[in-house]
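What you see is the complex with one protein chain gone and the rest in place.
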Amino acid sequence: MELNTEEMLLNMGPQHPSTHGVIRFVVKTDGEVMSAAVPDIGYLHRSIEKIAEKATYNGFMPWTDRVDYLAAMNCNVAYAMAVEKIAGIEISRRAEYLRVIAMELNRIISHLLAVGSLGMDIGAYTPFVHALREREKANDLIEELCGQRLTYNYARIGGVIYDMTPNWDAKVLAFLEQFEPLLNEFDRLLTDAKILKKRLGGVGVVTAEEAINYNLVGPNLRGSGVKWDLRKDMPYSVYPELDFEVPVGTGEAGVLGDCFDRYNVRMKEMRESVKILRQCFERIPAGEYQVKVPKKIRPPAGDVYVRTESTRGDLGVYLVSDGSDKACRVKFRCGSFNAMSIVEKISRGMMVADLIAFIASLDIVAPEIDR
Amino acid sequence: MQKLADLLIQKIPALQPVPVDFVYLGVQVVFALVMLMAFVAPFAGIVSWVERRIAARMMDRVGPNRVGPQGFFQWIADGIKSILKEDIIPTAADPILFRLAPYLVFAGMFAAFVTIPFSSGLIIADLNVGIFYLIAVTSIVVVGILMAGWASNNKYSLLGGMRSAAQIVSYEIPAGLAILVVVFLTGSLSIQDIIKGQGAYPWQWYLFDNPFMPVAFLSLFISSLAEGNRTPFDIPEAESELVSGYSTEYSGMRFVFFYFEEWANLYLIAAVGTALFLGGWQIPPEVKTWASALGGVVGFTLPHALEFATFFLKSAVIVFIIIWIRWTLPRIRVDQLMSLCWKYLTPFGFAASLGVAVWMVVFPQGVMSVRYALCAGAATIVLYFFYRVAYQVWYSRQPIHVNPFV
Partner (left out) sequence: MSEYLKNIVETATSVFEGMSITFSHLFRKPVTIQYPDKTERPLTEMIPDRFRGFLKVDMEICTACLACMNDCPIDCIIIKTKKDETSATKERVLTQFDIDEAKCMYCGLCTEPCPTGAIHFTKEFERATEDINDLVFKFVPEGQVIVPYKAPKKEAASGGGGALDEAEAEETADA
């Protein structure tokens, strides 16, 4: 007599404590081992790109915050760079430095949340709260700079909206002073834990070739050993003047390109951001922080594509203008969307617990997928 | 317990025509109820409050502090809230098994409490197969969890229930082997005999008797964590993966029953560890004679109270360590859990039992210098630990704040 074993269809539904945002995975599993995990996206679609056709160029800036709310500064700057490129506006050096400072601070904040929630999905609740504590201190600094903690609306076409408050740079440097030892302590608590290395090592291996074929970007690509960072390879803004390393995955906990490599790349990137911030504060020139732009910007007809290195990878903005004061088409190309495409391929033969670790290590943020 | 029953039969004439066995049974049942109401239930509630405060301080937060002084009555508020909740039973759930599962889980845990000694005279049922009965009866919990997983008619619950059954059943073996080692040293399965075989001072405990005993203690500790579904083995209730595992469909008081079992189980794990390895309720004999010599009611109750205090203190330290481990370590995966059990703990358990048997043949009375050396080794590890803690505090350059009540 044969046992009738069917595959179970499990719905890691839109409401789940550990899919990062509102995404649905349809998982076919036989006990613990999965045969496929098919993602189902679209639950967070808010027609942001359509709203761009209705709002003026200046008025669209708050909406770019919501494209990826954890890396809001990067989205602001990417959109502002696209409009400045197509309208031919040059901004001052001080504004460039202020933008880079805000972006790197945002990178630290976003990576803290990424590694913290990876820890929480694995079951280590304490490092998550420690990461949030550091994040709150950095959020306080940004609140002092621009007034909000999550959706900043800081960049404007032509520069930034506010200059630094007096003594802000001393406060940020003090924060960085006490941040580095706490980051090392976080490392000792979570990164060196043998259980974490066992959970993440050798899980969800993405080879360099697969990563390039499936268009992964950012720490996901660098975790597979490919040394590609837009800040070094296609530099923009003031990045050519800054000196920092690009960390790559080394396969120290198992195989090159596993979840631990991506996690480790994020930890190292935070340290590089600290270095960049210190250099920016030394080199920032005096000057004005916003150039005069007309109230209604009417760029010449044409299209432009701008790429920046956001926290989740390559954030591209494709802007088509038809000469009026409203954009004809704005398209955002986000790193998380491509990260979703590789989930189905790699998840064959994994266990359900590993799927959670894999999704967390890809640092998927749902609003970026659906916009 | 028997002496108390005899005293009662003498004093109360109405009990004399009743057969003696029934009186013994009645007294045991009454005391079991008293212990449940006055010790187990408040302990489970208070340990939930303690766990939340300790977890909060480890995360640089404050923890519950609004309900009562320092939030002490939080567990009463939680209990009242759970009772007032609507009792939701899924339509497609198995009606009998769904309702029965929490009670089985609770019964399995509480039935083991009757053999836990509180002091040399305070034990509800001093069975001569005490420790064997304890391991056997805590396995009823598996049946309850599997029932909960199946009857919920929910694939997540089923996954959680199956994982839990595999986990608990596998970890019975290293736990049993560790207990076997202690039974070798004592020669009896009764818990009171095991405690009487130890002394009050650390070098008289079974933990430092010979080099294989710390291995057995660690093996028992890890296996008990796995049996109690505590992190790093809390896969059945892994919140981030299965939304609460086998208890997903439960709400209100039925849900609280599962967690009540988990918290009360902490005391059970700690009590077994204390009784078997850490000298139980033993106090130094000079203190005991001094206390009994005080005469009167005080002289009768003070030795028992001191013994209970010693037992409770040692168990409280182990409960603290269990809570502390939960908020430090990540969770391990199901197949890694199985490999930990079969490839690491079971071979070490067998090696330990073989080693202790050989040691007892070669050194029938034990070797005092080995005991002193092991004690010194443990003290060194504890001192090194506190040195590391001081280093962490110094390294982080944060201000020190020792007051537990913010």
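In this document, chain identifiers A and B correspond to the written order of the chains, with residue numbering beginning at 1 in each.
Basically, a contact is a pair of C-beta atoms (placed from the backbone, for glycine too) under 8 Å apart; a residue touches a chain by one contact, two chains touch by 3 or more.
As the structure is a computational prediction, the values presented were derived from the model and not from experiment.
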Using the definition of touch stated at the top, determine which of A:42, A:147, A:302 or A:349 touches the missing chain. A:147
Return the single residue from A:61, A:114 or A:176 that touches the missing chain. A:61
Which of B:58, B:123 or B:162 contacts the chain that the document leaves out: B:58
Residues of chain B (touch criterion as defined above) contacting the omitted chain: 54, 56-62, 65, 324-325, 327-329, 344, 385, 388-393, 396, 398-402, 404, 406
Missing-chain contacts on chain A, rising order, are 55-56, 58-63, 126, 133, 136, 143-148, 151, 153, 161-162, 165, 185, 188-189, 192-195, 288, 290, 292, 295
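The criterion applied here is as follows: only the chains that are shown with their structure count from here on.
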What is the distance in Å between the mean C-alpha positions of chain A and chain B? 45
Give every residue of chain A touching chain B within the complex, in rising order. 8, 10, 16-18, 31-32, 119-126, 129-130, 133, 178, 181-182, 184-185, 189-190, 193, 195-196, 198-199, 351-354, 356
Per the contact definition, I'd like the list of chain B residues that touch chain A in the complex. 55, 58-61, 155-156, 159, 162, 231-232, 234-235, 238-241, 243, 327-336, 392, 395-398
